[in-house]
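Shown here: the complex without one of its protein chains, the others still in place.
What follows is chain A.
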Amino acid sequence: MQTNFTAEQLRDPDTAASNQVLRTCVHCGFCTATCPTFVLLGDELDSPRGRIYLIKDMLETGRPATEEVVRHVDRCLSCLACMTTCPSGVNYMHLVDHARTYIERTYRRPWHDRALRWVLAQVLPRPGLMRVALYGARLARPVVRLLPQEGVAFKRLRALLTLAPARVPPPSQVETPQVHRAIGARRGRVALLAGCAQQVLDPAINEATIRLLTRLGVEVVVAKGAGCCGALTHHMGRHDPAMASARANIAAWSRELEGEGLDAIVINTSGCGTTVKDYGFMFRTEPAPWQERAERVSALALDISQYLTRLGYAPTREAPGLTVAYHSACSLQHGQQVTSEPKALLRKAGFAVVEPAEGHLCCGSAGTYNLMQPEIAGRLKERKLANLNATRPDLVAAGNIGCITQLSGSGLAMLHTVQLLDWMAGGPEPEAVAARRREKGAV
């Protein structure tokens, strides 16, 4: 569609990139149909097309962001369902990322909003701090009942405290920088993004990944200096910290690449995977050698399900007679367009795989969204749980820690896909599976 930027404005590379995105949009409106916020709120302004229009106007006029625009951009989950739907190939992700940075630069949020964002940006990417914070949140849980019902700040605090898991697992040994040797003949060498929040919330996921890969003959490197992928701060529009995190990872993996080499950079948290696969774009205007390095890293990044498919996965145990509902994380299905691999692997592993209705709709987790927008996130969660329960599954598998945390605690056994694959290929039985099997046996 038509845009109105001056030549001067277009000299800014971010504006030029957004102009390209806007020109690709033909305003057809297809994307509105699959946008979770439009489905819930029924307002063009809470649809992708409406947001694109708001952002277009904000960027064209060059005005500081206003509350009206921020409200609707903040409600966007960055689930990217709109990108899957868009026939024209509009890169909404790059546009909204630009808008968020622009908002962060030009808009002053209310104090409590700033405070919460600051805390999250400090804590989540740092496993040590986060562990402390979760213990704190657990201790503070009884306070939830005492919080006032009204007020954005209190609603968010309530969401924060409720979301903190009742049990904080002890730190795992596998995630410290080291090389996990392949068992038997070496068939490959990969770097694993050990991540940040996931390590704290559920270290069993990385453990299963490393066990499975090494058993399949892959050497797994947890590279020194690599850590948070930068997605959490990136989605808050905090450009500099996001770039710093990304740069640290790119540096760490580039060292490995130039040393013993890597066949892939494996990521088992799809939210992070989407961002790592976008490093090439994030660093497009950075000086050499960063641009090339970032591109190389992005090109090597693979979701664990993609890598296992490439490697050839086969189970060693008997099919357990369990039905798994596959929950397609948005970052995997929309962000990375990985849809068939996880289901095919689960089937190969011997599970009956079912899919919930409205599989394209976000569960409301969306990074820190469930903390910032608890009401919309809550409605999406209920909707997702109802659709999952309707499939009558024994277990639910997902490829993203955010979804697993969001959907846990409601009676469904939530696991990472790789935990099930590891179990069927000789790994230990996950506790949630054992519990479910005991339950079934008792019936």
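Assume a residue touches a chain if its C-beta (ideal position, glycine included) is under 8 Å from a C-beta of that chain, and two chains touch if they have at least 3 such contacts; residues count from 1.
The definition used in the following text is that contacts and distances are computed from a predicted model.
Enquirer: Report the protein name recorded by UniProt for the chain absent from the figure; options are "FAD-binding protein", "Electron transfer flavoprotein subunit beta", "NAD-dependent dihydropyrimidine dehydrogenase PreA subunit" or "Peptidase M42".
Expert: "FAD-binding protein"
Enquirer: Among A:C86, A:C228, A:L346 or A:L407, which residue is in contact with the omitted chain in the full complex?
Expert: A:C86
Enquirer: Would you mind spotting which of A:R23, A:R114 or A:K440 touches the chain that isn't drawn?
Expert: Touching the chain that is not displayed is residue A:R23.
Enquirer: In the complete complex, the non-displayed chain touches which residues of chain A?
Expert: With respect to the unshown chain, the touching residues of chain A are 1-3, 23-34, 38, 42-45, 49-50, 53-54, 57, 66, 68-69, 72, 85-90.
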